[in-house]
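Structure first, commentary second.
Shown here: the complex without one of its protein chains, the others still in place.
We call the chains A and B, going by the order they appear; numbering starts again at 1 in every chain.
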Amino acid sequence: MTTTVWTRRHVLGLADFSPSEYDTVLQTAASFREVLSRRTKKVPALQGQVIANLFFEPSTRTRSSFELAAKRLSADTLNFSPGTSSLTKGETILDTAKTYLAMGANMMVIRHRNAGVPQTIAAEMDRLDTRVGILNAGDGQHEHPTQGLLDLFTICCLLNFDYPRLGLLAGKKIAIVGDIIHSRVARSNIWCLTASRAEVHLAAPPTLLPKWFAEIVDEDNSNQDSSSQIPRRQLFIHSDIEPALKDADFVMTLRLQKERMSAHLLPSLREYHQHYGITRDRLKLCKPDVKILHPGPVNRGVEISSDLMDDPQFSLISQQVTNGVAVRMALLYLMGSGSH
Amino acid sequence: MTTTVWTRRHVLGLADFSPSEYDTVLQTAASFREVLSRRTKKVPALQGQVIANLFFEPSTRTRSSFELAAKRLSADTLNFSPGTSSLTKGETILDTAKTYLAMGANMMVIRHRNAGVPQTIAAEMDRLDTRVGILNAGDGQHEHPTQGLLDLFTICCLLNFDYPRLGLLAGKKIAIVGDIIHSRVARSNIWCLTASRAEVHLAAPPTLLPKWFAEIVDEDNSNQDSSSQIPRRQLFIHSDIEPALKDADFVMTLRLQKERMSAHLLPSLREYHQHYGITRDRLKLCKPDVKILHPGPVNRGVEISSDLMDDPQFSLISQQVTNGVAVRMALLYLMGSGSH
Partner (left out) sequence: MTTTVWTRRHVLGLADFSPSEYDTVLQTAASFREVLSRRTKKVPALQGQVIANLFFEPSTRTRSSFELAAKRLSADTLNFSPGTSSLTKGETILDTAKTYLAMGANMMVIRHRNAGVPQTIAAEMDRLDTRVGILNAGDGQHEHPTQGLLDLFTICCLLNFDYPRLGLLAGKKIAIVGDIIHSRVARSNIWCLTASRAEVHLAAPPTLLPKWFAEIVDEDNSNQDSSSQIPRRQLFIHSDIEPALKDADFVMTLRLQKERMSAHLLPSLREYHQHYGITRDRLKLCKPDVKILHPGPVNRGVEISSDLMDDPQFSLISQQVTNGVAVRMALLYLMGSGSH
């Protein structure tokens, strides 16, 4: 493993993450996973620091995970709730962020329904020469880096519990199935999973499949100078699920937003399940010890058959949630240890 | 007093509470009441533990009471707010609970408008072989055990401040007045108050009176084998208030849900107050040192006349709120001390 000193102030996306950064996150998360297994699960690492959770788009599960990660690190948290906010009073998002900066926030966790908001806030924080770190908790259809990293961590821990690292993915086949085109989760996962020598196969109905994504990756591959540590990215796109599942080591199903139906991108949930749902039958195409991931919340019987979701032989879903706290602790810790 | 080791993982209702369990809660609450009288009111009992407050039905006062109880025990809390939750995204309640389990919650405090939800979650937690404790904070019209226990504690403390115990209720007469049929508070109180040798008298308009409750108690009485520690339950039902109040030691008035009017179960609030409201005049029927309880929030001038509510000679209402924190600390402590 290449260990590096962490120099990244913000975590906005995984498109430009280096292999050594992935490994640093994986190793740090592993050490926090160990902390969480102790009786007293707190460390004083971020005592006195303030983490502002600015969830312009509401989310209970992700906010709770970040809040718990912050508390385990002994940081104080401030929760911004859009319903009762100054935004309705005409304040700009940047002014809201600057208000939390002025109050003393050391880091801000940002979720927004528009792509690019965390980036804009991070740029403003840098322009003002603050040392505040911005962590993207999901921006539009762009990226959801902590979800990508926790999925990566979950997969790597399965491959080597004690020493999770990017290199373990080499030669593995990972299928990502579902509403790829609208999914920030898919996007972040594609960046991190293709950063190793893994094969990533996307499968979706043609209306939900991003043809251009393969082109971006191609461009990324051809732009690589000799110093890049990322191997040639291996991304394959299918409109049928079968070739994606064939001999897969991991299957990642994505949440189907029900509003896709009203936009006429999908005929019905039942038909979706019939053609792209993960079932025991379909799973026979994969490697015998295949594992299933889902970022949650799950529509039972749509993306995945209900009994399969609960089968610990196949489902990694609750491990993903558990690992989410450790991965978020790792990021807050790495970002925060430079900020004072 | 029979002291026992606490073996109950979940507290879902009081129907099956044993006298020694009541006494354990009362004694533990008394010791936390003592902690709360100190300058620094915290104890490190649950340090590092996470308590998730899953209030699917919103409630500020009960949630605040649980939150404060958790903080006094040095636990961390996670609040689930239904308005911004994954539920609106189609997740099942069990999946929400399992998400908080996977995040590391050690106990969950559940409120839901449907009866049985805490029981279902508790059963699932046991099925998954977790050690997570479930505490019912009110489920539909079924039970509200912490309210029942804090009412019991408040009554017992009045009878013997230093040594509150179930046995003190022997021979006391307690009137419960109001919307009995829809009240989870009444139900939990009936179970705990009849577990001693107290007489419990229910009074309500016929439309709000559960005729079948006496039958349940009868059945419970006749099912008793010789090993049961619960004496024959003494429950009496009246559609006039006077016989219930006659020589009562305690009067418990219940909150009147205004939606009962629209359901045509009640003519008007004014008529309700005229026939069932607690007034100084009606109080003359009771013992001279009678005390009044109300679970709150109170509709002043409906369930009870406004001046009587504020009269410390009669009203135990604010003591109930104060004792609520101590009783909830006791339950979280008893449930939590076995979970690590």
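What we mean here is this: a residue touches a chain if its C-beta (ideal position, glycine included) is under 8 Å from a C-beta of that chain, and two chains touch if they have at least 3 such contacts.
Model, not experiment: these values are computed from the prediction.
**Student:** Looking at B:Thr60, B:Asn223 or B:Ser268, which residue reaches the missing chain?
**Tutor:** Missing-chain contact among the listed residues: B:Thr60.
**Student:** Could you tell which one of A:Thr40, A:Thr92, A:Thr207 or A:Ser337 touches the chain left off the display?
**Tutor:** A:Thr92
**Student:** Write down which of B:Gly140, B:Gly167, B:Pro243 or B:Gly296 is the residue touching the left-out chain.
**Tutor:** B:Gly296
**Student:** In the full complex, which residues of chain B touch the absent chain?
**Tutor:** 36, 38-42, 58-61, 64-65, 67-68, 71-72, 81, 83, 255, 258, 296-300, 318-322, 324-325
**Student:** What chain A residues would touch the chain not displayed?
**Tutor:** 47-48, 50, 52, 76, 78, 80-81, 83-86, 89-92, 95-96, 98-104, 340
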